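With one protein chain held back, the other chains of the complex are shown just where they sit.
Let's turn to subunit A:
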Amino acid sequence: MTGTGTDGRTPGTERQRPGTDGRVSRTDSRTTETDNRAPGPAGRAACGAPFLAVVRPGALTTVQDLGRPGHAHLGVGRSGALDRPAHALANRLVGNPAGHATLETTVDGCAVRTTAAVTAAVTGAPCPVRVDGRPVAWGAPVRVPAGAVLDVGRAALGLRSYVAFGGGIAVPPVLGSRSRDLLSGLGPEPLSAGAELPLGAPCGPSAGVDAVPWAGPPAGGLVLPVVLGPRDGWFTPAALRTLARGDFRVAGASNRIGLRTEGPALERATEGELPSEGMVLGAVQVPPDGRPVVFLADHPTTGGYPVVGVVPEAELAAAAQAVPGTPVRFAPARFVPARG
């Protein structure tokens, strides 16, 4: 087995192009790492691009970017990172454009070994971050030497952390996106132990920041503005009052498809069947049990249950970080906010 450092010396690889000055110490760290730390199948790292080997996949860790809008008419949803600001920030910290793919963890993080030195950053749900067992900063670029294990720990607050690597996760895109859509099954499989994920070539210097914004869990729970319609007329006036005043909670069955709620049921004014119609991100769909479901990134493109209102996209990052049991209040409005 040969060393992991040879990849950077392959003629014509992206890593030798100018302008990648964010990797000042890369050559040093790569050549000082010994090959006995290289993971994975014998020799794999020597001749290919650098990659991540999954040591601990966590409860659910998926590759996510900004999704694949524009294909809903084919039954393909948008998908993409649920907490988009956190995803974009992680990318910015390592010098990537916002559209590069990151890892989205759920509850208990993940651990990966890198075959080449790389800059990484963890954002979203705050959590302990370790490199080969040594604590490093959350919310800041950190250097991960070749062969080292980056361990993203259990979320102290919130649900989903985002792990960006300089160059991004370079799995082949499907319809222009590397996102895993759990409903349609498009994109790379969720991480499993031993799986390997290729890394792209770093594209710029990592951002120098002193502090990263983290809103934290909202005091008193999650408040979701809802623009009423298109099917608010399918509900009784009492149901609309219940939507505005009811105490809901995030249900444990929530996932990337939707934030499910527990609480009072919304009563329908009509028992008619609604023919399937197009669904948008943030739609508050009310199934027959009357408990509102807020559609998140992997939502179906069409549906036959009435949508009482829509949560503007900018509010969904908080929804993506709300742990089961979090109190939820809806703030319905008849009119669309000035800018959603």
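Note that contacts are C-beta pairs under 8 Å (C-beta built on N, C-alpha and C of every residue); 3 or more make two chains touch, one makes a residue touch a chain; residues count from 1.
Just so it is clear, contacts and distances are computed from a predicted model.
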Protein name as given in UniProt for the chain not displayed, "Hydrogenase formation protein HypD", "ATP synthase gamma chain", "DNA repair protein RecO" or "Allophanate hydrolase": "Allophanate hydrolase"
Residue touching the undisplayed chain, where the options are A:66, A:163, A:186 or A:318: A:186
Contact residue for the chain not shown (choose from A:229, A:246, A:264 or A:290): A:229
Residue of A:140, A:222, A:283 or A:296 touching the missing chain in the full complex: A:283
Touching residues on subunit A - with respect to the absent chain: 69-76, 174-175, 184-186, 227-234, 269-270, 272, 274-280, 282-283, 300-302, 307, 309-313, 334-337, 339-340
